[in-house]
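Partial complex: the chains shown occupy the same locations as in the complete assembly.
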Amino acid sequence: MELKLITAIIKPFKIDDVKAGLKAVGVDGLTVTEVHGFGRQRGHTEVYRGAEYEIDFVPKLKLEIITNANQVDEIVNALVASAATGSIGDGKIWVSPLETVVRVRTDERGSDAI
Amino acid sequence: MNTTDTLWVILSAALVLFMTPGLALFYGGMVRSKNVLAIMMNSLAAMAVVTVIWVAIAGSLSFGDDLGGGLLGNLSLAGLAHIPSSLPGLSGVHASSLSVLLYQMMFAIITAALISGGTTDRIKFSSFVILIAVWTVAVYAPLAHWVFSPTGWLAHRGVLDFAGGTVVEINSGFSTLAVVLVLGPRKGWPRDSMTPHSVPLSLLGLGILWFGWLGFNGGSSLAMNGVAVSAVLNTQLAAAAGLIGWLIYERTTEHYATTLGAASGGVAGMVAITPCAGFVQPYAALIIGLIAGLACAKAVRMKFKLGIDDSLDVLGVHGVGGVIGMVLLGLFATKSINPAGADGLLQGGGFALLGNELLAIVVTASFAFGVTWLIAQAISKTIGLRVSEEDELKGLDLTQHAESAYSGGGSGRFSS
């Protein structure tokens, strides 16, 4: 069975909703990274003793999910449904091909490792 | 003027002043990192605004000549320009009058700052400033006059309150409750996780509070004498017992003992001993602290059932702890520690004192709640009390103060 990596950038405060949305479609493993995004969404201004700084990097979370190819659509849809707020900066999802997956504990490979 | 007494009062004033940054840290550690500066700023604002208002008017309303019926002082002390050598009713005090007014100013500051523990994460900065400015005049000053000035009607009736079980503790607890009810809970509360962003900051705050509280209670003798020594000792004992009480509650009901619980228990013990510090014996201080630790641990767990987002438990710790202290003072007060005091129920003094203490509790809680509720409503209906939902989500540090508490550096974000 082919394997895919789904990467999603989301707004941090949506993490609980997204977790729930993913659980509903059978995802029970993922890896989260705190990242900063730059895009259409405006950042903010900070001021320290009169020195103004434009901060255009916005805190985001990156989710990585490895999955069987046949589940990709369902998961992407669940991500979109649970992460969207409708306002700019909701984030991106991208899907990449994988060649192998291994479970470290057991050395299982492929779909069994997920 | 007795220089040793004055030195003691000045030193105590400095210690109480130091408690407010301590409180800012204690509270700051408990909120999420996006709101830490905003809550610390509330304490800073109290240090500035209440100071000015106290000098201008509130100090005089509290300790000026009584206007009649023990209800309020007049403006004889306004501006602190002409200070009599002893304040009305305090002719037995030999510390300089100015030092006493300075010391009392610090009490007004920290009481105002305490309110921020309930309103954190959602109150507008400008509204908080207006709130505490009005409140210092309309709520704090009358209460201080009633209880701390011997010419006040509660003091005159024989209510005992050594260092502010009513004026500081019950007052802050019920005032905060009023503001919180007007303000509403934080978005997402209690569903979302709102864990303390830095417990060590809170523990540091506790350390400063504990240190300062020795002067907060000790200084209330307004003289360096045996009563002052007892007050300091009792504060230490109640803090220790309160800490133990809270941990006992946690271990027996929930199988763990937390550091934030320990810190909270220490505070609860010191809150409860505040009215009692110069009136009770060491064993009583231990009992009072222990009961406060147990009871406040229970109390803070009830807000979830009541659905009241008193975020950092001002009511649960200061309100409840203050009530406990006042009630137990009615039981444990003894003239053997302080001849100027009274004997409580368990010391053969009958119900007289207990009755007075209960009256003071009811009066303080009702007055503080009622008037503060009116002030909060007025602000809410006019300029608004609360930030927008979007600002609340982004955090008050950024949206109210254009700052981030912690930053990595380069490009404003990444360490370089």
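Letters A and B mark the chains in the order given here, with residues in each chain numbered from 1 onward.
Rule of thumb we're sticking to: contacts are C-beta pairs under 8 Å (C-beta built on N, C-alpha and C of every residue); 3 or more make two chains touch, one makes a residue touch a chain.
Nothing here was measured: the structure is a model prediction, and the numbers come from that model.
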As a check: each chain kind appears once in place, so what is the overall formula of the complex using those labels?
A x3, B x3
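The definition used in the following text is that only the chains that are shown with their structure count from here on.
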Distance between chain centroids, defined by C-alpha means - chain A, chain B (Å)
45
Within the complex, chain B is touched by chain A residues 13, 16, 36, 44-48, 53-55, 57
Parts of chain B lying in touch with chain A, wherever the complex brings them together:
192, 393-394, 398, 402-404, 407, 411-414
